[in-house]
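To keep things clear, I will list the structure first and then write my remarks on it.
With one protein chain withheld, the remaining protein chains of the complex are depicted in position.
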Amino acid sequence: MAMTMTGEVQLPASREVVYAKLNDAEVLKACIPGCEELIKSSDTEMSAVAVTKIGPVKARFKGKVHLTDLDPPNGYRISGEGDGGVAGFAKGGATVALTEKDGGTLLTYNVEAQIGGKLAQLGQRLVNGAAKKVADDFFKNFQAHIAAG
Amino acid sequence: MSSTATGIGAPVRRKEDFRFITGHGQYTDDVVRPGETKAVFVRSPHAHAKIKNIDVSAAKKMPGVVDILTGAQLATDKIGNLICGWMIHSKDGTPMKMSAHPALAASKVNCVGDAVAVVIAETTAQGKDAAEKVIVDYEVLKAVIDPAKAQAKDAPQIHADIPNNTIYQWHLGDAKAVAAAFAAAKHVTKIDLVNNRLSPNAMEPRAALAEYDEGTDNLTLWNTSQNPHVARLVIAAFVGMAPEHKLRVIAPDVGGGFGSKIFIYPEEVVCLWAARKVKRPVKWTSDRSEAFLTDAHGRDHVTHAELALDANGKILALRAKTIANLGAYMSTFSSSVPTYLYATLLSGQYNIPSIYCEVDAVYTNTAPVDAYRGAGRPEATFVIERLVEVSARQLGLDPVDLRRRNFITAFPHQTPVIMAYDAGDYNASLKKALEIADVKGFGKRKREAARHGKLRGIGYSTYIEACGIAPSQAVGSLGAGVGLWESAEVRVNPTGSVEVLTGCHAHGQGHETTFAQLVSERLGIPFENVSIVHGDTDKVQFGMGTYGSRSGAVGMSAIVKALDKIEAKAKKVAAYVLEAAEGDIEFKDGKFTVAGTDKSAAWGDVALNAYIAHKFVGADLEPGLKETSFYDPTNFTFPAGCHICEVEVDIETGKTEIVNWTAVDDFGTIINPMIVEGQVHGGIAQGVGQAMMEGVVYSAEGQLVSGSFMDYTMPRAHDLPSFHVGLTETKSPSNPLGIKGCGEAGAIASPAAVINAITDAIGSEDLAMPATANAVWSALQRATPRQAA
Partner (left out) sequence: MPAVSMTVNGKAVSGNVEERTLLVQFLREQLRLTGTHVGCDTSQCGACVIHLDGVSAKSCTLLALQCEGANITTIEGVALSDGKLHPMQEAFREHHGLQCGYCTPGMIMAALDIVRRNGNDLDEHTIREQLDGNICRCTGYHNIVKAIAAGAKNMKGAAA
């Protein structure tokens, strides 16, 4: 089950600040919905634990997050794969681009994701909605974080 | 008509119903053994992956866990693989290529749902909790799902030893004769069809309960099986679980099968193995989510077919090329379905001089595919009945007329594809169906519908099937690993009541009733005094089970033969009782009489005397009254008939309603018309489901998208009309009762009738199953693109 999603969010900070925050594990941990753990093992690799609920299936995903195509302060690509055990798996990535706009930064994202196992079997009709909510929540949190400085 | 209220032909109410309507049925999950544990399987979320490591250490510490077993241990214990029991040879003479199918995958998973480990726990909930903690490290591989792409050079290789994922490339018929006929044909009709993959969805999910007796070293398996003896044979002889005489298989009440419970599944093997390891009973009950992933699916053919006709609409030849998707592993009888159960029926009810069919069977990263109600014959019927209907439309002929011009009218009839039809009257069932369906009034109804914005269409399906499976020598010559006779044992008790032990298995068919009707009529004893025993390998010596509409034609014939022997023996006893010569004893209506006298003995007297043995000595006659028979049929049987479907399509939405359904079937002798009609109804519903609602969908990555009743559309009460069912009768000459079989007819006939009706309504042949509202609406748009408003 593959899906794609795009969106944008206007942030009241420079691209440099936004880019730095996007590389800050503490910030990411605070902003990723359901994130219980995010440990940076190198500049481009993190291990994460997050709880997600899609329809009737709730699972704790353990996985790795990779940062690639690093191009400060224009953006990067963040990708990851999570194993939810019996619930199945999720993997995906997002290309994040930062452009200057209205004295701040316009962040545009392009997400593609794949799910499998029970998540796909029972939750597939809800996945797009659930994924959109995760993305919306993340950027809402991120926006709030940036606004708070 | 029946000679008695409970004899052959009477609509006797079913013996089995009382327990079911009061909640006292005993299905496998209802059986509880002391000390029972529960099995929960850890299944692959990936369609195709290498297993790098399985870590059960954390899971083993979870509460209630008794043990956790993996595929590696299964291999260490030398538990054998599951097998496919029907050998098919490719056209180049090479045997089919069957990959290993371990009950638990040890090194590689090949479809979503493949089991890699099993948790044995005190409760199912604890088992599920622990299963969450089993960590499986997979290396994900590319998957191939589409059977049409499985043989491509760049397709992922599913089994290392099976090149191009190709199991066999089989053919049947005379390619040269067909080519010549096509070259000379006035008209050629070409169609491309997909016979959609179906999930069988018997309402009772599969289950297995295994118990090991340390004292005797005996294993017992309760399972949801249509053929417990075959399960025992395979699990003993091929899987090597236990010697056959140390394994008892009991299939108690079984809640529907439709083919899916014929097969031997990994979970049964694992429960038996685990029960011996943990020395406690182990029960597994599938939930519906598992059922969608692991029950063998049905159909899944991609076919190109062509029909050659002359200027008068006479069929000259047929050719078809089919790719059959058998999934990730070869299930028990999977190889036979797209070959000898399919291509052999491509002649339909028609006189077709030559036929050629090629079938490639392929592996894909999907659940195994095997027999599902009709098994091959619905696929064949869909090909020929779509070809005939489309041909008529292309030639501007009435589809009924085209059929009549080509019907086989003389019997026996040897088709070019093995089958020898022995009896039938296709015009009779067509004529009756045309009357019941009021086809004459269709034009008026169509005009009336048009006034309400509806497109009304009518579709026919004059189907044939081969049932009463099957003569052992014949199926043996075609590759079957078993004979397909049936056994019966008739035990007369000293009080005259009778138990019949049959190797058939009932899971909705009502054998306890119909088999008792036969015995009641034949022995002239009350219906209530007859019990039918089935489904236990300790009670019934051997049998082949129930599928392929075989229980009447084969199973009841075995009972007839045993009853013949009972009557002969009882006459000997009666001769002593009545002090007359054996040759003078007549038996009628449950009474023995001495010809030409008024001397008689009741059935019960003779039965009692057979056991007390006071009137004869052992040297002259053995005491007792019990006889066994093994009946091997002389031919398949050939039920046939005509189904007519009338639909109305909403032009704006594509929503299609079946407004009239007529089924006229020739099943030969009918034992119980009430039960037969019920079988027809159910078959039609499943066929309509295939045609309009059902379809297994995997994503390109191999995730099962249609994995619950939320997403896989099962026909519900308001999706279907009431059906008009009629019967015609020509007796089958191939068994003593003249029975042909009725279990699959509805599912075989109906998909073509539905699609022929909808395509008639919308005026386009470009419509695939399932013809959902969306599919029909899209077909309408393609056929008549809307003008911009």
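Which chain is which? They are A and B, in the order written, and residues in each are numbered from 1.
Note that in this section contacts are C-beta pairs under 8 Å (C-beta built on N, C-alpha and C of every residue); 3 or more make two chains touch, one makes a residue touch a chain.
Keep in mind that what you see is a predicted model, and the values were worked out from it rather than measured.
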- Message: One chain isn't shown here. Among B:A58, B:A125 or B:A595, which residue touches it?
- Response: B:A125
- Message: One chain is left out of this view; which of B:F542, B:Y611, B:F630 or B:F709 touches it in the full complex?
- Response: B:F709
- Touching residue (missing chain; options B:V194, B:L621, B:V659 or B:M674): B:M674
- Among B:D17, B:D310 or B:E528, contact with the omitted chain is made only by B:D17
- Query: Of the residues in chain B, which ones touch the absent chain?
  - Reply: 13-14, 16-27, 29-30, 32, 125, 201-205, 253-256, 258, 287-289, 507-510, 674-675, 677-678, 681-686, 708-710, 714-718, 720, 722-723, 746
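The rule we apply is simple: only the chains that are shown with their structure count from here on.
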- Note on the structure: When centres are defined as mean Cα positions, the distance from chain A to chain B in whole Å is 49
- Message: Give the list of chain B residues in touch with chain A in this complex.
- Response: 42-47, 112, 128, 131-135, 289, 292-293, 699-701, 703-705, 707-708, 710-711
- Query: Which chain A residues qualify as touching chain B in the complex?
  - Reply: 1-2, 83, 85-89, 114-122, 124-125
